[in-house]
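One structure is given below, encoded as structure tokens.
All protein chains but one are shown at their positions in the complex.
We call the chains A, B, C and D, going by the order they appear; numbering starts again at 1 in every chain.
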Amino acid sequence: MSNILTVLIFFPLVAGLFGFMVNQKSIRAYGIAVAAAEFLLSLWLWMSFDTSAAGMQFVEKLPLIPEFGINYYIGVDGISLFIVIMSTLMTLIGIVALSIKENLKNMIITLLFLEVTMVGVFASLDVILFYLFWEFSLVPMLYIIGAWGGPKKLYAAVKFFIYTFAGSLVMLIGILAFAYLYHSQTGTWSFSLTDWYALLLPFDAQTWLFWAFFLGFAIKVPMFPFHTWLPYAHGQAPTVGSVILAAVLLKMGTYGFVRFSLPLFPDASVAYIVPVAIISLIMVVYTAMVAYAQKDIKQVIAYSSISHMGVIVLGTFAMNVEGIAGSVFLMLSHGIVSGALFLLVGVIYDRKHTKMMDQFGGLAYSMPTYATIFGIMTMAAVGLPLTIGFVGEYLSLAGFFKVSPVLTVIAGTSIILGAVYMLTVLKKTFFGPITHEENKHLPDLDGKELWALVPLVAIVVWLGVYPKPVLGPIDNSTKALVQLMHEKAQTDLAKQTISVSKNSAKEAK
Amino acid sequence: MENLLYIALFAPLVSSLFAALFAQSQKNLLVGIVASLLIGVSFVASATLLLELAQNPKAIHANLMDWIVVGDMDVRFGFTVDQVTAVMMTVVTLVSTVVHIYSNYYMEHDRSYNRFFSYLSAFVFSMMVLVMSDNFLGLFIGWEGVGVCSWLLVGFWYHKKDETRDVNPSISPSWAANEAFIMNRIADLGLLVGIFMIYWNLGTLRYEEVFAHLDQLSHGLMVAIGIALFIGAMGKSAQFPLHTWLADAMEGPTPVSALIHAATMVTAGVYLVIRANPLYSTIPEVGYGIAVLGTFVAIFAASMALVNRDLKRVIAYSTLSQLGYMFAAAGLGAYWVALFHLAAHAFFKALLFLGAGNVMHAMHDELDMFKMGGLKKEMGKTFLYMGLASLALSGIYPLAGFFSKDTILEVAFNEHTYGIWFVLWLTAGMTAFYSFRQVFLVFLGDERYKKYGIHPHEAYNWVFIALAPLAILAVIFGFWKEEFMHFATQMLPVYEMSEHTHHMVWILIIVTTAIAVSGILLAYFKYAKGLKRDPKVENSFAYRLLSNQYYIPILYENAVSKPYADLSNIAWQAIDMKVVDATVDGIAKTIEKGGDVSRQAQDGNLSSYLKWLTAGLILVTLIAVASVAIK
Amino acid sequence: MAPITIDFASLNLMTLAPMLVVLFGALVILTIDLIKSDLDKTLYTTLTILTLFIALGATLSLNINERGLFNTILIDGVSVLGQAIIIIASMLFIPLALTKRKFHEFSYPEFFSLFLFMVFGFQFMAASDNLILIFVGLETASLALYTLIAMHNTKLAHEAAIKYFTMGAMASGFFAMGAAAIYGLTGSVEMDTIAKVFQERLNDAGILIPLIGGALLMVVAIGFKVSLIPFHMWTPDTYEGASAPMAGYMSIVPKISMMVVAMRLFGIYLELDIEIIQDVIIALAVITTTLANMMALVQEDVKRMLAYSSISHAGFVLIAIALDTTKGYSSFFLYYGLFMFTNLGAFTVLWVSRHKYNIHDERFHHPYSKFAGMIHRSPISAIIMAIFMLSLAGVPPFSLFWGKLYILSAIVDSEWYIVAVIMALNSAIAIYYYLKLIVYMFLKPEDISGGKVVYANRALSLEIVIGIAAFVTVTSIFYIDPLLSFITNLVGASGY
Amino acid sequence: MTLTLTHYLVLSAILFAIGIAGVVRRKNLLMLFFATEIMLNAANIAFAAISAYIGDLSGQLFALFIIAIAASEVAVGLGLLILIYKKYGTLDLDKFTVMKG
Partner (left out) sequence: METIAFYIFAILITGLFLVTVMSKNILYSMSALAAGMVLISGLFFILGADFLGAVQLVVYSGAVMALYAFGMMFFDATRNVKEKNSSGTLVFLLSGLSAVVLVAIFAAPSIGANIKPLVTGAKGLDNPHVIGEVLFTKYLIPFEVAAVMLLVAMIAGIILASKKMDKSLSEVYIDTLPEEELKEQK
């Protein structure tokens, strides 16, 4: 099946359209079935993926607008493969854990549409196609936040939409400018990423384009100071919205850095490591502090996402295989872990309709399983070895250490500050005596919640202990990426900074 | 051999998982028994490995699987059992076994009995990973693992509420657990940085390869690595200024204190320094710094122990103090001595703690020694065990502590670091004093507990049988000093005493024993007859300084925690909301305001529309003129 | 007096075919009305569509780059495209007459013939480079348009018509004056000659002031018609007062015909590298887009919002014209071709929901609050309307995204980077008010106070139009390529 | 001093400006329409003059068509005025300000 990737992208779309025909009562089962099928499809993709090859696989290329060089051009490599799988997994889990009663049908169909865009973003090799999915992903998310959100849902949804939209428009200009430069150098129009990789740009052009792309990605990530939409979006979104938002949508930004900024503008990327790193450090430290100040559990996790994304960005700009592969892995692990944490917050929200920490305390007594899973996820979030969180964080920091030890030490405070706010949440929520009478009889996790969470726990441990099946392909593709960057680099600084790993020359091609 | 290694390593894991299966059910005695057995299996395997190594001094390597293989980084789950590891393994599993068995008694009425065993075994597993790993990152796994288990176990009684410092200086178990975890994290960052430096400069993290290629590193770099690794060690071993968590960690169940906060985990820092001896040997200035810090901590902690009324805290400070001794030895290059003291200390300190556990049980979790006294009558066996352990701790011949501690003093003397020697010597006296102050306050004198209506009772007999190995080792371990030295120095550098020291040995022994004995005697005279409180002393500045731990916890709270919380609030409410977010909203509002202003022009009156049309002609003319003017 | 002999073939009468078809249709309708006066509007509607259909066929079968009838008619790719868009938009418009409710204007058979006369006028604007013919065509169309607006026969429609008419009369004056200046400089009213003479005289002393000045006067006249700020003042009022389909129609056809004129006229200047004109147009376009977006933000009525939105769209496409590149011109046609469907679709949805009485607001027919919770009442209309809104906002993969993409690309290609960024950010402002409607439709609770019947005016023909518009909007990705090649070929063939 | 084209054109420009003044000044719609007639007439003068001075007929014809246009505008405009007058009872444009903003 050579067009499996196309099927993977558009299956939820078709299924979503057919979903309109399904009866309200059975829609949940339908949603789970479709999402499960999609997830299995993505697993099949992995099974048929040649893990030893570094390049793009399952490539399909059909002309869409040949006049303007736009193709339906998709494919995955080690970097994107797992993000795709994570997207399908988190959608499945999100649907399984859905606790929404009203308009369930709309929710499930919307989630399926969202899945299309998520898979599409990560599988696109044509920049316009990428942009198309990228932008459209906002729409289902807008609906999810706006329709099922909290009291300030409209503000949050619209803010989320417009903020991200504004950033990506600037990126669109960057894309068009790049295409123009490509056209003026080669005489043909092309938006194919692989074509673009071959283009050498002068440093000035790289700089401008780098920042144009940066703005689009930075708002999505979100990087300081463009992050303020995120707490609102998370704070107001329903559980499943937060899960998908944190797990997948934010990753689009960092994925963009890896897929676009670095290989397209190697010199500019190297030249602006310091400003980017400083922003990342602010994200790491400052947002960790803000997270500590929160009183709402969900907000803590929202801000913690920003903090972790800082580490991811840092790893990306390490310009070596360790850092970049680490950041890609951290994207996965953060997706799983923060997704799980949001699910967990949703659990108590469903029971008590509040997320304020002072309304809880001593939950470990009444909800032991819940507390256990929360604890495991917390530990993964603070990067405990043998959980999924450690591998990526360690590699990212290790990678960036090569670039700047001092900055890495500052960024490394994330392991301290992360522990500070996460443990505070645990302490306030789960420990101590039960202060509110009604909390004594809160029911522990029920079946559907366990079905959603236990697989995540299993993944957290499995990939923490044995990340190789995932890390291997990421490693291969990252080596090729770094090799490419090194070859493309024109300035001496970039040549020095981009460090090709010793055994990559053989494997890259 | 590999199989033995894996048995030793994974038996605790199996134990933990097994217990975890029952975590939410009623107490199940089976869990305790199986867990204890499995740890026992691990001990047997470790001991076998130790004996094996004693005969055939070739280190055993095992490679389980790949872990992180990225770029040039190739980290595997690799394990090695060499002399140092074997000693550590044996000590850890032995103490663990005893503690597991003991916990069957101690936790028998706890509703989370099963959960406790799960955590405890998980800790043993982490500790095994820590000591058995053949690379720094593997060590880091264990390092963090023991941290988490410590967090879980310290906060085991999570349901207790926060108290003020006056009521409970540790505030609450969950608070203490968090403090411990976070402080350790600070140090872990140092360790991590050390690991990064090693990786980027040597391209590998395996001990063998790292230590074989140390000559590739510049001196400065080695100093940096040494310091970074030692920062990691400082956290785990609670060295100043990261020491406050250890005393607070006494909030955990006493077996935990015995195992984690006395015998094993806190010695991980010492283990790291010993493990990295090729590195520290090349940078003696850092070693000297370590020794000085260790010495300082030794007397610093001992001084706090002098006045504390809390049974467990005294032992905790004593642990801290003894860790200082170990660092002093290691820093001075006498690695095997440090390891020896580590092992000896593990035995008698665990014993001391477990004895204290008996007392606590008897006293219904009352920890204030001023409320005890005269317990000898009810708890003779406990008195015996604790007395033995205290003697060992005080360094009285022929108990284990005598050999190990005296050797450290000799080393200090031998290195001509007389200052260190003197302080350690002084500390030895203080150690003897507070140890026996404790023993006498608890077991001798008037029966103050009666006032509080407590009816103490002795523990079961089988508990004492279980504790017997520790007691025996506390007594006889010292006699194996020569054998131990031979065994350890197959791996660690041999430490040669100079001629001069050899001559002085006897004098040193006498001097040391003298101060120890005088400490005991002082304690006896002061406390054996009963508690006579002197308000003048208790209100003196020095006393209050010591009993408030030099005000350091309060200092940390006021200088770090509170400002951090305040700063966080400022960051959130003043910066994030009022500046960053307000800017974004401000832009949006400005645009909307612009819309409101410009729609004023659209006033519905045709006449003004026509005026605007005319004005448009002028406007385009102006634009054209401006365009010309600019170009 | 010698008889004048003219070779019939040289007239090239075929170039006139589309207009003649339309004219014929209009006259037929008038005649039918004369013969039997109580015929139903469905007949006239159908006749109109058929007429337009034939006209469209005639347009598309025209040979490119021909002149006819004493050089007054110019059939190049641009005029074919322009006429095609005009006719297609008209074909989409006319079925909207068949509403469930009766509205005043459609009760007149003359409405349909006037409508065809108007199309006839617009066709000449697109298909001529003779200023006289353009002017006469413009006036024919405009006068018919004023009447059509007024025929809606509500108070607001009258107000709308009078405002439009008065400003239009003044703008005509500017057109005449501008034409006079150009005529004075070149001695010709035909643009190819004008271009030639300009070229020759470019270096004459002191020519620049009248040269530019004439263009500026034309900018006023054209700016009025395509509603550039500050000549736009009539637009929101007229759109509000006119019936919804008429407003939608006005946002497309008059603009596109005038844009074609602008293309031809300013093309002369741009060809000569007179940057001042380019600067003026781009500055106006930027002002227009930005201010219109800002004003649209604060509207309470959807139709009025769409009026401002179409102003901003006009500003946006005007930049494409000012670039003077083939890509720019092509992108302009692409954009308008797509905009036509989407925007008419959106206005038609409003038309469907039109009541004869105002229950939601004293003044407005389509306040936002009317659409609150629409998803619960009529999910499909809500979804389709949302698609139109997203398309207008330029959210992929809907049709206008491609238009936006291509125009932005054209701007970037001409290295007007700053302008491109401003325009892009304008999209971000614009999305707010489109989202506002979506938010009302999808996310707000239903307004129970009154006005339950939202689609009082629903009828099959309207649904068909909406359906076509939605289909075109959604499936754009599949036909953009052939469409783009078609447009680029035609535009390229015209020498732009 | 001979009569040049410029004389006519300046006259035309001035008349046009007078027309503008009338348009922007008048509040009575009927009188406002007078002013638009002035504007068109001003353009006519320009066309006729240019046409005459360069000996080209296009200008005259343009003027001719402008006259036709003006006449048509008057017809439609008056129709609208009648309509409005019937509904509002006034021609004062200050009264037609329902739609704004």
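The working rule: a contact is a pair of C-beta atoms (placed from the backbone, for glycine too) under 8 Å apart; a residue touches a chain by one contact, two chains touch by 3 or more.
Remember, it's a predicted structure, so these values are computed and weren't measured experimentally.
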Relative to the complete complex, which of the depicted chains are touched by the chain excluded from display?
-> B, C, D
From the list C:133, C:311, C:386 or C:412, which touches the chain that is not on show?
-> C:133
In the whole complex, what residues of chain B lie against the chain that is missing from view?
-> 607, 611, 614-615, 617-618, 621
For chain D, residues in touch with the removed chain = 1-3, 5-22, 24-28, 30-31, 33-35, 37-38, 41, 44-46, 48-58, 60-61, 63-65, 67-76, 78-83, 85-86, 91-92, 94
Identify the residues of chain C touching the omitted chain, counting contacts across the whole complex.
-> 1-2, 4, 6, 16, 23, 69-73, 102-105, 107-108, 110, 113-114, 117-118, 120-121, 124, 130, 132-133, 136-137, 139-140, 143-144, 146-147, 150-155, 157, 177, 180-181, 184-188, 193, 197, 201, 204-207, 209-210, 213-214, 216-217, 243, 356-359, 450-453, 456
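What we mean here is this: only the chains that are shown with their structure count from here on.
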Express in whole angstrom the distance between the two chain centres, defined as the mean CA positions of chain A and chain D.
-> 65
Which whole number of Å gives the spacing of the CA centres of chain B and chain C?
-> 78
Contacts with two or more other chains, residues of chain D listed in rising order | 20, 23, 93, 96, 98-101
Counting only residues that touch at least 2 other chains, which ones in chain C make the list?
-> 162-163, 166, 170, 236-237, 298, 432
In their complex, what parts of chain B are in touch with chain D?
-> 599, 602-607, 610-611, 614
What residues on chain C touch chain A, complex-wise?
-> 390, 395-397, 401-402, 405-406, 408-409, 412-413, 417, 420-421, 424-425, 427-428, 431-432, 435, 438-439, 442-444, 477, 480-481, 484-485, 488
In the complex, chain D touches chain B at residues 20, 23-24, 26-27, 93-94, 96-101
